[in-house]
Each structure stands twice: as structure tokens, then as C-alpha cells.
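Yeah, one chain of the complex is gone here, protein chain that is, but the others are all in their spots.
Presenting subunit A:
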């Protein structure tokens, strides 16, 4: 008893202690607890308290593995109170994949057949945490029986467990959907509410099941609106609001709603509108409007719905305003409606709001409603937001950049080339696949964009200037430099002098890369950049029929400093081997352009040479994919953290056979654009990296709490949140976004500058992602 009292006193003291004292105290208490649990004569009430402390200590980050088996025993053999604690502790401490969880499956099965409904309920709750997908089949038959249990408490939980099992093992459990569907007519509204949640989840996979219950849903909704449910289902003046939300959401799955359905939604909307000042009332309103918009309701229906959207947007509550912006986005996805000046003001003020979540929501809205006249400013705003606020959130980054890319595709302008400027802005902000996609867009636009040739040539020249200047900035990403070297090689003149000039630039870049790379940590981005430089040099040498001596020296240097990178070394060796014959290659390529011969891309004419070389134990050529699939052990590992990997990270391809060793005569095609990939487009400096001043001292990082920091000091971000946008900036934004005239500019046409010229005058350091503070 004394030790239990000590443990609980210690819990209280933990509240006030510093980290190292807390750790000492909790570890000490855990030793006590462990001793208590090991004693055979310990009372169940003491075991319960010990397990409660174990939960507390694991919550605080201190493991209590010794307690797991006691939790299992308590769940298996205890009384009602003991079993409850045992199941709770098991659900918290164990995972479904743990070996101890397997011991509980039989206990759960046995408890599911208990006559005590609370024991059944406990077992049902535990099933959601402790039953692995492959054990689901064991419980399904008894679970099906519980769907018909006399107690609504058990039936509700059984529906939820089946819902959970459908998520983890859909192929096994979706067949029970019909049994659940029938429960829409259950006598208890609480059970019906859970059935509705289940139907929402299975609606995509089993639309037929949902269609079957539509008439029942309409009846239920009418009964709810008529106040026929027991009074305990009323919350903040609304009858069963969460059920109403579920029903209205399910109505979205109707193919062709009848007028009765529209009337029902309208009735629900009218019923909820007086309660819009409550969150739950607004939630019902939002759901109704979303459903009306989904079904493209007529003007009359939509008019009253749009009034609610305007009310939400104009609300003083940030949450309701946020929801209003989300709703407006859904409306504008389906209907192209102009915004009134008041609504435009709301959008503008949300865009300039210090709350980043509001700003992000507004950016999504602007991307949806972008038109040709404002798409450029929208993409600029997106790029600025991604740069400033998305360094640690790859999901938002990916989503916003995707939206901006879609806009550049949709609103390309062959006269202003704004889309190229936007792509260059977005390139350093994108990761992996997105960065590659942006590079390809830039390349395709410059190679064969729409519009006349003169405009494209002018655009190429401007882009080259921009990229040359960008490559000189302190923080430039490898993906940008890759596009730069590609442009250099593609758009240089064909004369020898031109070629040599470009080769010198490429060699100079390559030397800078080698000088500035960290020998112990060569990133994939640097390797890809070097490959790009080599390929570009090869292209220029072949095009112009010339080479320079420093190119060979660079290639030798690269090979020396990248002994572990077989593909890079092969690439260097290829170019080294071809340089002595460059003029021959150049002439052969010139002839091939002029003549109309068919080429043997299978290279069958070298088969004999290859076979003879292999017979003499020469190493076969390894294509790039094979290098990636079979990594050399000495290679440095990829720097990208799997936890922050963007959502569309591509799995490594399976090993592909070398075209030579496989005996086939096919070539694995590596288009030139493949070499401009950047799997790690973090910013990289051509000059010595300089430390940035840390403005705020964070408390937490991935590695844990910062040591020696006063716990009562908050992160200083709050002071930085108050971004004040001046009136003139707002008015300028308004003029760009909504074609409004700025004060003082009445009667004058605003002339818009060339986007590429504007980009050329930018400070390129500010276009890249800022390094955030890390402890």
C-alpha cells in the first residue's frame, strides 16, 4: 500500500519536474511497479494501479515491457473491473502484431460469447486494437451473431468492429455488408448512426448496397427533422446532428436524385440555418451545400445555399470562415460564378491572413478559380507559400505544386511565356518526381513550345540568361543547374567556337561541383548533376565536333573522386573513349541528319565485338537502372529521409537484365531527359556554405526535446505570425487577382511586364527554400 501511495505521489511530482529528474523518478517508480507485479501475493487492485502507472509511463515515453504479460493475464482471468483494466492496458501497450496479442484472441473469442453484455462490449472494443488482419476470420462468425444482440450497446459496438475489420481486411469482410445494411431499420437510433458511418465507408466499393437503403435514409431523415427521435439525441437545438450529416453525405452517392431528395436537402438546410452560429449547425449546412453542388442543383436551390456560403465567409469565427472558403472552392469547381467585391475582399483578406492554414485554404480556392488574367499571380503566391511554409510538410508542398503545374499547363501563353517563369520558380521547391516533371515541362516548352519560332528563340535566350544568373546564386538547387546545363548544350551554336565556349562553362561548373561537394556525403543530387554535365558536354562535343583538354581532366577528376559510383564512372569512361574520335562522330551525325537512311538501333553490328570482349572477360555494360537495383555496398546511402518522402515516391524497379547478357538485341532506352533527374533537389551552394542566423530557438525537434532550454520559454514563432500587409499591397493584389483598378490608376491601362524579364531581375536567393531552424 505504501509503495502504491508513493507511486501516485510521484505521478503528481512529475508534473513539476525537469526532464532528468522526471526520468529518474519514473524509472524508480517503474522498478517498484515491476517488483510489485512480480510478487505472487499482489492483490488485483494493486495490479490495476501498477498497470495504470505503466500506461502513464509509456505515454511519457518510458517503456514498461514487464507489465505486458500482467495485462494479458488480467484480461484473461480477472473479474469485471480487472478484465476492463486488463483489456485497456493491452489495447494501449500491445500491438496487434505482438506475440502476446495472439494469446488474447482466444480470450476475446470466449468473452464475445459471455452472457454479461459489458464483458462482450470490452471484448469488442479490444478487437479493434488487438486482432490482426489474418485473425479476423476467427471472430467474424461470432461477430455476426452480435449484430443481433438484444442490447443496443453491443449491437453498436459490433457494427463498429465490423467496420474496422472491413478496413483492415476488405476482401474478407465486405460480404457482411448486407447484414449491416439491414440494420438501417434497427429500433435504436444509436445503432443506425453507426450503420450510416459504415455505409459511408463502403459506398465507393459497394454502391449497390447504399442505393438499396436510400428510401430508408430519406424516411429516417424526415423523422429526425420532425423531431421524432428521443430528446437525448438533441444537441444544441438540433436533432441528431451527426446522423443528419451522415445521411446528407450518403445522398451524394445517388446517381440521379429526384426532386424529393432536393426538397429533403433543402428542408435540412432550412432547419439548420438558424443554428449556424454553432459549429454543428454549420457542419450540417456545409454538408447540405456540398451535396447540392455535387448534384449540380438548379439555380433556385443553389441561391439559398450560396447565401449560406457568403454568411460563413463573412463570419467573425475563423473556423466558420475557413469552412466558407472550402465550400466556395467546391462551388466554383462546379459553377463558374463571379465574386462580388465584398466576397473578393474576404478572399483577399484571407490570403493576407497571418494564419497559415487560412492562407493555404485560400490558395487552393484561388487555384480553382484562376483565370488567364490572374493565373500568374496565383502561381507566384503558391510558390511563395510553398517556399516559406512547406519545408517540413511534403504533402502540402506536393499538393500545391501539383495545382500550380496544372495551371501552367492549362493557361500556357506563347507570347508572354509566363508559364516558363512560373516553372522556374517552382522547380527548386519540388521534390523528386515533381522536380523531374517540371524539368521535362521546361525542356519540352523550350524545344517545341506553341507559338512562332521567333518567340521561342527569344524565350530560350531569356531562360538561358535567367538560369545563368540563378546558377551563380548562393542557394541554388541541383535541379535548376541541371536544366541550365541542358539548355547550354541544346541551344548553343553549332560552330567550333561556340562549342568550346560552352564546354568551358560546363567544365568550370563541373569543377565547382567537385570543389564544393562534401567528400564524406555525396548526395544523389550531386551525382545526377555531374551526370547531366557529362551528358551535356558529350552533346556539345558531338554537335560541334570539338573538345577541350580541361574536359578530359574534369572527367578524370570525377572518376577519381567517385570511385564507388559505377554508373558515374562508366559515363565518364564513355565520354573519354569517344573524345579522341569526336570529329568522326560529328561527321557521322551530320551525314545522318542529311541522309534518310534507316538506323539499326539494336546495334547488331557490334554484337561480334561484344561477344569477343565478353569471351575475353571484359565487364558487361550496366545500364543505369541496374545500378540502382543492385547497389554497390561501398556507395553512400541516399540522403532523403523515408519519413519525409513525398507521397508518390516510386519504388525501385526490379533488376532488369543487361541487353547484352540477356541475348536480346533490344536496347534499354535512356532518353536524355532521364539524366536530368534530381532525386534530391535540396538546395546546394556552389560557394562555401554560410551559416544562417537562427532567429528562434525551438523546443522540440525530431531528436527530442532540446537540452538546457528553459521549459517555460515558448518558441518565438508567435511574434512572427503578425504579418502586416499594407493597404497598397492589398490593393495591388486585388488589381492583379480580380482585375480591379488601383486607386490613382483610373483611366490608365496597366502595362504588364514580361514575366521572364521580371524573373531575371529577381534576387534568386529568395526563390529557394529557406533552411529551417533545427536543434
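Convention: contacts are C-beta pairs under 8 Å (C-beta built on N, C-alpha and C of every residue); 3 or more make two chains touch, one makes a residue touch a chain; residues count from 1.
In this section, contacts and distances are computed from a predicted model.
Colleague: Since a chain is absent, check the UniProt entry for it and pick the matching name: "tRNA (adenine(58)-N(1))-methyltransferase catalytic subunit TRMT61A", "Glycerol-3-phosphate acyltransferase 4", "Actin-like protein ARP6" or "AP-3 complex subunit sigma-1".
Modeller: So, among "tRNA (adenine(58)-N(1))-methyltransferase catalytic subunit TRMT61A", "Glycerol-3-phosphate acyltransferase 4", "Actin-like protein ARP6" or "AP-3 complex subunit sigma-1", the name matching the hidden chain's UniProt entry is "AP-3 complex subunit sigma-1".
Colleague: Among A:37, A:286 or A:767, choose the residue that contacts the chain missing from this document, as touch is defined above.
Modeller: Touches the omitted chain: A:286.
Colleague: Could you tell which one of A:128, A:273, A:310 or A:760 touches the chain left off the display?
Modeller: A:128
Colleague: Can you tell me which of A:20, A:41, A:79 or A:171 touches the chain that was removed from the display?
Modeller: From the options A:20, A:41, A:79 or A:171, the contact with the absent chain belongs to A:79.
Colleague: Out of A:321, A:387, A:462 or A:586, which touches the unshown chain?
Modeller: Selected residue, touching the omitted chain: A:321.
Colleague: With respect to the chain omitted from the figure, which of A:245, A:265 or A:548 is a touching residue?
Modeller: Result: among the candidates, A:245 touches the missing chain.
Colleague: Write the list of subunit A residues that the hidden chain touches.
Modeller: Against the left-out chain, subunit A lists 8, 11-12, 14-15, 48, 51-52, 55-56, 58-61, 63, 79-81, 84-85, 88, 92, 95-97, 118, 124-125, 128-129, 153, 156-157, 160-161, 163-164, 167, 190, 194, 197, 200-201, 232-233, 235-236, 241-242, 245, 278-280, 282-283, 286-287, 318-323, 354-355, 357-358, 360, 392-396, 398-399, 643-644, 647, 698-702, 704-705, 711-712, 714-715, 717-718, 721.
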